[in-house]
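Please see the structure below; I have some questions.
So, chain A:
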Amino acid sequence: MKKRSQWPKLVLLFVAMALVAAACGGDDDAGAGGDTTTTAAAAPAATTTATTEAAPATTMAPEPTTTTAVEMQPCVASIGFIGPITGPVAFIGEVQLNWMQYAVDVFNEELSIDISIVEGDNQFDTAQSATLAAQFVDNADMVAAVGPAGSDNVDAAGAVFEDLDSDFSFVSPSSTRVGIAATYTGMFRTVPTDAEQGPTTADYMIAQGASKVFLIDDQSSYSTGLADSTTAALEAGGVEVVTESVSQDVTDFSALVSTIPDDADFVYLPWQVAANGQIFANQMAEQGKTIRIFGSDGMDSEDFTAAGSLVATFAPDIAGVAGSADLLAGFLAEYESTNTFGPPVFVAAQVIIEATYRVCMTGATPDRASVQAEIRNTDLADSILGSPVSFTSDGDLAGGQFFISEIQEDGTKKIAG
Partner candidate 1 sequence: MSDEMSDSAALLTLSDINTFYGQIHILQDISMEIRIGELVCLLGGNASGKSTTLKTILGIVSPRSGTIEFDGADVTEKSTSFRIAQGMAIVPENRRLFAPMTVLENLEMGAYLRDDDHSEDLEQVYQLFPLLADRKGQLAGTLSGGEQQMVAMGRALMSRPKLLLMDEPSMGLAPILVEQSFEIIQQVHEAGVSILVVEQNANMALSIADHGYVLATGRIVLADTAEVLTEHEGLKKAYLGR
Partner candidate 2 sequence: MEFFLQQTVNGLTLGSVYALLALGYSMVYGILKLLNFAHGEVYMFGAFAGYGVLTVLGGASAPLVPIWLMILLMFLAAIVVSSTIGVTLERFAYRPLRNSTRIAPLISAVGASFFLQAAALLLFTANSRTYDAPKLIAIQTGIPIGPIRVWMVRVLVIVTSFTLMILLTLWVNRTRTGKAVRAVSYDREAAAMMGIDVDKVIVVTFLIGSALAGVGGVMVGLVFGRVFHLMGFVAGLKAFTAAVVGGIGSIPGAMFGGLLIGFAEAYTTGYLSSTFQNLIVFGLLIVVLLVRPRGLFGRQELVKV
């Protein structure tokens, strides 16, 4: 009896330890290996302090029309942020929020205005997005919002905005579904649409001399849509496409890997779960398959690090954009790391802040309708992304394009086209 009474306690202790260990163990997403760009340590320490003030003096900020500013009342407004600050894709939300904060700090200082942020964590959950949208509409001080990330969440929030106040503008920094901006009056986005991704991807493969592509969709609407547009563009270019399909919930792709024809030039994976892409790459290596993997923007994550593979990104790695070096250094001085999801947030915030500023400059108090009208008038000659920013009548980014990066041995990405 005595002997027996001891072991349940031991077991409990064991269980507790193992589970705590699993809970504390780093997420894939937080892995130290694969930051998309350099970390703070890499930025020269001496220059960082100065950059914060120096940076906005570049082309991005509008010419301050100081003539009327003297008599004006202070330009005050609040901007919402909807993003996955916690939850399954917290690595996106955290970086996005950091860039949002950074943009507000930079422009508050530069334009001598007083913009504040209202944070909304949607946990990448559409129900949360809808709730947050309703709360934002209720907040009379709020002129517009940045977000949400992901087209499903845009749909959820967009329906509420449209319904309650179509003057409320929301600028998504990472929603790429085709046609979604046309659906909602107040929607704008600072990233290109999937309609651009398919052709960009296909063009790149064709330029590389591909004659056969093995394509696997992950059975989500994102994936099948992308698969269709890419296939169409590839076939138009005379490339043979072999199509397969596998659920996102599956983690054993070995049977599928075996069927990859040896004469294929690329394995195209328009997938949302980048960790699955890594497993796929491992299982290819296991079977000695050396064909290059080409991932869609969903695979642009620290979870996918197969060296030599290509990924499409809706924004460039701004470390490669010469004109953005100061802004990036300023950001990294304050926040640890960034990824491709960050800079489009800076642009989204910039668009809203400058629209608000322009309203203030006319002497009016910024409200939702006037800010929306000014957002429509956005015309940046250059941006942190290294390209101009203006919107089509639907609210899509005019002339948006995708970028293609190659994953390096150390996990970083280098622009390939």
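Regarding candidate selection, all candidates are chains of the complex that A comes from, given by their letters.
The rule is short, and it goes like this: contacts are C-beta pairs under 8 Å (C-beta built on N, C-alpha and C of every residue); 3 or more make two chains touch, one makes a residue touch a chain; residues count from 1.
Nothing here was measured: the structure is a model prediction, and the numbers come from that model.
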Options 1 or 2 - which one, within this complex, touches chain A: 2
Candidate 2 partner contacts - residues on chain A that touch it in the complex: 11-12, 14-15, 17-29, 86-88, 90, 216, 244-247, 249-252, 254-256, 258-259, 273, 275-276, 278-279, 282, 285-288, 303
